[in-house]
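Only one protein chain is missing from this complex, and each of the others stays in its spot.
Showing chain A:
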Amino acid sequence: MKKLMTGNEAIARGAYEAGVRYASAYPGTPSTEILENVALYKDDILAEWANNEKVALEAAIGASMAGARALASMKHVGVNVAADPLFTVSYTGVYGGMVLVSADEPGQHSSQNEQDNRNYAKFAKIPMLEPSDSQESKDMTKVAFDISEKYNTPVLIRMTTRVCHSKGTVECLDREEKAIIEYKKDINKYVTVPAVARKLRVKVEERQKELLEFSNSTELNYMEWNDTKVGVISSGVCYSYAKEVFGNTASYLKLGYTQPLPTEKIKEFCSKVEKIYVIEENDPYIEEQVRVLGFECYGNNLFPAYGEMLPEVIRQAVFGEIKPNVEYDEKEVVSRPPTLCAGCPHRGFYHELGKRKNVLMSGDIGCYSLAFSEPYNAVDQNICMGSSISVGHGAQQVFNMNENNKMRVVSCLGDSTFFHTGINSLIDVIYNNSNTVNVILDNRITGMTGHQENPGSGYTLQGEKTVELDIEAIVKALGFKNVITINPNDLKAVKHALDWALSLDEPSVIITRWPCVLKKFSPEDKEEFSTAFKSKCIVDEEKCIGCKACIRTGCPAISFDKISKKSKIDQDSCVGCEVCLQVCPVKAIRKVEA
């Protein structure tokens, strides 16, 4: 049966059809929907959110070791977190087939960098597949498990945003059950003490040779012959873009299997075409191999070294112009930056934090990174997941070297980011005793990626009730004496907490606890937050003096009418968080029942 699926849904379908029994992931755009869709095959696959990508990959390694086919998925930067086990599981190999899906982000639609994770496959010496559409995403997932078991290796599937999030037709087949292989202890395979690992190291090189033969013979790498004046070598979604631009006027070497690259096929193709274009996103991964083999080609010297290789980008680079179109200067259109939602629990906190002077505001990865901009200006850095607390710690230690230091650090991250790696950083703070203020913005869910459960939610990915980790108890157990939990919508409480924490010359933790406005409430939420989102705020126009104090909370429900010089609150989007009500100097905003 044919279905329309995104690449992410197709990966999940492929895992199902391949007989996968276990899958683990940490959410991250554009990879999140892979595990969300795997989780739907509840009767056949155990799917779990891990608290970070390293844990996800390790859990998949364990599942494979215990004899089941296992999958781990993550966004490109997540593979950095998982890199430690990745490089060594390349040595040990697998029992049950094991596949790691990396979702890269050419164009950085929702990411802090544009790293090319094809380099990881080469670096870790593991096989790699690059699907270019949804059908291939499903098919290659199944092939990946076969390769994994045949060659005793984890396999990397490199997805990119457009493949993850585009829909195409997919032919769905039945699931092929794979029996769990009985566990057999083998210290010469899995115990990587140097004496063993040195032997495994040799096997990895032998495997590379076998994989090179596979790469040269597999139908995943194929040639399409048309006119031989122009030859295009491409992989992933770039192949689709290239076909769009060149159509049948060029010949193609389409690469689906790309570690190691098929040197013989590349030589054959390159020697039969006159002009070679290597079209790929991010790094010149294929191009470098083409050049090593001695062929001159157009790649990084013609196409941009960054961003997406969209059809118009290829057309501009090759033909010097884009298609005729209807022009309008986009700069004349007002930007539409993403904002903290009306009722977002981060608003009250950042409204207060942004007022502070002599504070380095150490930020992190999540919706709250939006507080870097107007009107809050309350984020100085957000390098990576969990970095707020540890970067903040290092900065504070150096500030403190100055005898007359006035600078303090306030480090902020969300609940899921705390469980991800922030908890490690907090251990560093208490162990090395810096007087940083550490804020955990607990909105009861993993918000940014579209509401995934986490260890603090009390529910698993597949909806089972589980232990709900208590952040305050964890922090106290780590040894923090100065801990306070507040409602971030209560501006007086936020101000008091910050004053108190900044008055201390020792480490402190502030926990803000209020649910994301978009969260679907659990029965426990309904009880704890029974008053949440049940009222509206309105402006009394008679009293409003047009001072814009409410506008400066950055709430998208509030607008300023330039003619009447009054503020107005959109009743459809207001949920009555009352932050604006508290900042109004003339009490012109009041609460009404919804």
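Quick notes
Please note the rule applied: a contact is a pair of C-beta atoms (placed from the backbone, for glycine too) under 8 Å apart; a residue touches a chain by one contact, two chains touch by 3 or more; residues count from 1.
Everything below uses one rule, namely that contacts and distances are computed from a predicted model.
For the chain that is left out, the UniProt protein name among "Indolepyruvate ferredoxin oxidoreductase beta subunit", "High-affinity zinc uptake system membrane protein ZnuB", "Cysteine desulfurase activator complex subunit SufB" or "Energy-coupling factor ABC transporter permease" is "Indolepyruvate ferredoxin oxidoreductase beta subunit".
Considering the whole complex, the residue from A:K150, A:K548 or A:K587 that touches the absent chain is A:K548.
From the options A:A179, A:V202, A:I322 or A:A473, the residue with contact to the unseen chain in the full assembly is A:I322.
The hidden chain makes contact, of the residues A:V334, A:M401 or A:V467, with A:V334. Although one chain is not drawn, the whole complex shows that of A:K243, A:R347 or A:K536 it is A:K243 that touches it. Shown as candidates are A:P30, A:P154, A:G231 or A:G363; the residue that touches the absent chain is A:P30. The chain that is not drawn here is touched, among residues A:L293, A:I427, A:L502 or A:L518, by A:L518. Against the chain not displayed here, chain A makes contact via residues 2, 4, 29-30, 109-110, 133, 161-162, 165-169, 237, 240-241, 243-244, 310-312, 315, 322-328, 330, 332-341, 367, 370, 374-375, 448, 450, 518, 548, 551, 554, 556, 558-560, 562.
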